[in-house]
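Here the complex is missing a single protein chain, while all its other protein chains stay put.
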Amino acid sequence: MHEPMHEAPHAAPTTFIGKYIFSFDHKVIGIQYLLTAILMAVVGGLLSLMIRLQLQHPEMQLLGPPEAYLAWVTMHGTIMVFFVVSLAISGFANFLIPLQLGARDMAYPMLNMLSYWTIVPSVLLMLASFFVPGGAAAAGWTMYPPLSAVPEAVPGSGLGTTFWLLGMALFIASFTMGGLNFLTTIVNCRTKGMTMWRMPIAVWGFFIATVLGLLAFPPLTAAALMLLFDRHGGTSFFVTEMVVNDQVLLPGAEGTPLLFQHLFWFLGHPEVYVLVLPCVLMTMEIIPVFTRRPMFGYRPSVWALFVIGFLSMIVWGHHMFVTGMNPYIGEYFSIATVIITAPFAILGVNLLASLWRAKIKPAVPMLFALAVISAVGFGGFGGLFLGTVVSDIYFHETYFVVGHFHLMIGTVTLLSLFGALYFWYPKMFGRRMSEKLGRIHFWFTAVPMITIFILMHMQGLGGMLRRTYDPGAYDYNAGANMMLRFPITAMAFILFLAQFVFFWNFFRSLKNGEEVGENPWDATTLEWTTPSPAGHGNWPGALPVVEHDPYEYDGDDFTPQGRVVETASEEGGNA
Amino acid sequence: MEPRSRPRIILGLVAFFGLITLFTVGLFMLPWRSEVASDEGGGIDAVITYLLVATGALVVLGHYVLIRFLWNGNGEKGYTRPTPKVEWMWGIIPVVIMMILSEAGVLVVGAPTWKKLYVDRAENPVQIEVVGKQFQWYVRYPGKDGVYGDYDFEEIDGADNPLGLLDDSDAAVDDIVTSKLRLPLGRPVQIRMRTHDVIHSFFVPDFRVKQDLIPGFPTEIRFTPTKLGEYELACSELCGLAHYRMKAPVLVMEPEAFDKWLAAQRGYFE
Partner (left out) sequence: MSLTAQTSFTPERWQGGLSPYNQTWQKLMMWMFIVGDALLFGGFLAAYGFTRHGAGDAWPVVLGEGGLFSTGLLTTMTFVLITSSAFMACAVSAAKANNRAETVKWTFLTLAGGVVFLGMQVYEWSHFIGQGARPWFTPGGADPGFAAYFFLITGFHGTHVLIGLIVLLVTALNAKRRPELNPNGVEVAGLYWHFVDLVWVFIFGCFYLL
């Protein structure tokens, strides 16, 4: 019992269903997550195009009435945050943690399988909610009550919101199962020589993000349950007596709507770091391979992660600066929030410094990594405008916020994920994706994405409000709206179309990509010491043993982090 | 990775990072905001300007470094591995810079305005109440007695008594209810806010101020208009289908004209 898992903890599957559907294998589960994320990205992307069309031609009501618009915005945000980026990260975490740590599989493979299959009904509930009476949830992805609690207030707050809440409950259950597995595997299942300080930095990213997620999700669960009871159980945790169409609703109710916001953002803020940290750290992981230099500042970066993680739990109030909170508490939240820029800047500087006097190989994963550095800069410094409480009074609920979070949660994460996918694709499928198509995809993704969301900051400077069906209802923002909406919409379409290059590349390369050996990128970490794709149990023979730090590059030379002792002679590199 | 394509792609990246930086800095300098029309708004603008300059410098610096490293990224300059000491030094430098820059924005440039808006209490501000409901704004002045009359949700009747004021409340008799927010130039105003249904938010872009209306929890904001003119009051919190056009006109008047207008109004039950 007190042995690491030198044996695969479950027998190799023999049936198709056991192998590819209800698989226990972390690699298959990882790919299942990634495919689900890609599928949902199409849905989320289409919704964003519908949003853009409406904003481009509001007077024509091309795509329907306001209730539809609000439902699209709500579901676009929800799907992108929870069912695209989160799932894609879960995919990479599943795929990479055991491979990079030298484990046969996750600590508890069955729980891992359950975690994925809990996501499936969750996705189905979210998608089904478009078709229920009243339509999908329409109170914004933040689901603030009373709007989300009272169907009389907005049609989407009928059955659609119930589906949304149940879908979220399943999502959280799934995340908890997956997260418990990630942490236990990282703590308990590392191979010989793999001390915590020698873990590839991406694993640190998954580790901190999972800790944050496990700490932050429970209060959201609490909030969601209480909201369900307010809606269906007659309680009034978050709702107060109100008048809609001269009718008094909920007589005598004396709940506290702000309580929901506190519980939501206690999750919501750490959640954004749950999304961004693994992505940025996967980018950090990729950069040394293509600069052929050791990573700059491994330890300072990890410490910065800890600081970011801790601070992120105590700054949630910056989403509520104008709710009438006590001004001293507001000032506290502001002071604490902007401190986060300090550890974040360590990450930024380390990303930059890793390029110092390097021998850069501009392969596709590296292109995405470079664009990530730029996007972190633009998005992060936008965060400073919002974290500073006085300027947030003006920027709150404007497109400045929309621009800020799309640069972070949308651009940084998606560009990192694309880079990671191009990078680890050979390990997943034994073939490379086309570099040529990859480069086309890069230019038509990175350029519009960064530009679109920078332009949205300008709209925000002009005071243009988010979640509006027709910004033309106001005169004050005419300039910001009219001048910028066309470039934004046009680029959003280009961006979306460019994804078909990616889909084509992804699926075609499964069959036609160039076949690769164990270590196509001349990389150091353990996953490159096993065949591509890795078989059941990850290493055909004994597990590799770690002898070095993870990023020992020296130009075209490199020292693998570890090796499989029995078959050491022909392993890649020059060790 | 054909070696021939390398310089071109590096060139492309350098061009992209350079152009996007210039483009952003240029765009930020355009006058997106209208001229500020309140005293506190001036303080808010000062913070925004401070941040634009400070972060603008950092973004330019960051991209300059990025471009430079890319441009030189051919492995020809001698590389020596940074020692842990160097790594930690470059951990501390950004921390110091960011702490100073960011906290200066909050504490030095920002705090006085924050205090003015939410802590300081002007003497004898003009009392105004703003009430939000789906999807309309009401403005109430307390009348000669300076006291807001009582109300009851049961009494609300969209046509006759939109605020549900009680006709047996003495204070309510002289209350003045309109749907246009009139403010006197140069006098501090104190606006109390409440809502009949969901959360709304009071936003006048020209004043730069914003304040949520929370059910069951009246909120308040104080500011001083400094520019005559007509402005728009926008609802800035998603509140339902017609959220996007929940607006009301705002008029800043000469103080004398304001007083005259106020005196000429009939009370709610007069």
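Just so it is clear, A and B label the chains in written order, and each chain counts residues from 1 on its own.
Everything below uses one rule, namely that a contact is a pair of C-beta atoms (placed from the backbone, for glycine too) under 8 Å apart; a residue touches a chain by one contact, two chains touch by 3 or more.
Note that the structure is a prediction, hence the values are computed from the model and not measured.
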Problem set entry | Visible chains in contact with the missing one | A
Problem set entry | Option from A:Ile38, A:Val203, A:Leu263 or A:Val315 whose C-beta touches the chain left out | A:Leu263
Problem set entry | Option from A:Gly45, A:Pro219, A:Gly438 or A:Gly479 whose C-beta touches the chain left out | A:Pro219
Seminar exercise, completed: From A:Gly255, A:Gly380 or A:Gly479, the answer for touching the chain not displayed is A:Gly255
Exercise. Hey, which of A:Leu180, A:Leu277 or A:Val376 is the one touching the hidden chain?
Worked result: A:Leu180
Problem set entry | Missing-partner contacts on subunit A, residue numbers | 1-4, 107-108, 176, 180-181, 183-185, 187-196, 198, 214-215, 217-219, 221-223, 225-226, 229, 233-237, 252-256, 259, 262-263, 266, 294, 545-549, 552-554, 557, 559, 574
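Throughout what follows, only the chains that are shown with their structure count from here on.
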Seminar exercise, completed: Per the C-alpha centroid definition, the whole-Å distance linking subunit A and subunit B comes out as 29
For this session: Mind listing the subunit A positions that touch subunit B in their complex?
Result: 65-67, 70, 139-140, 144, 146-147, 150, 153-155, 239-246, 248, 254-258, 291-294, 296-300, 303-304, 322-324, 327, 330-331, 334-335, 338-339, 341-346, 348-350, 352-353, 355-363, 367, 370, 373-374, 377-378, 381, 384-385, 387-391, 393-394, 396-398, 435, 439, 443, 446-447, 450-451, 454-455, 457-458, 461-463, 465, 467-471, 473-477, 479-480, 555
Exercise. So in the complex, which bits of subunit B are touching subunit A?
Worked result: 1, 6, 9-10, 12-13, 16-17, 20, 23-24, 27-28, 30, 32-34, 43-44, 47-48, 51, 55, 58-59, 62-63, 65-66, 69-70, 72-75, 77-79, 81-82, 84, 87-88, 90-91, 93-95, 97-99, 102-103, 105-107, 109-111, 113-115, 117-119, 133-134, 153-154, 156-158, 164, 196-199, 201, 203, 205-206, 208-212, 214-217, 219-220, 231-232, 234, 236-245, 247
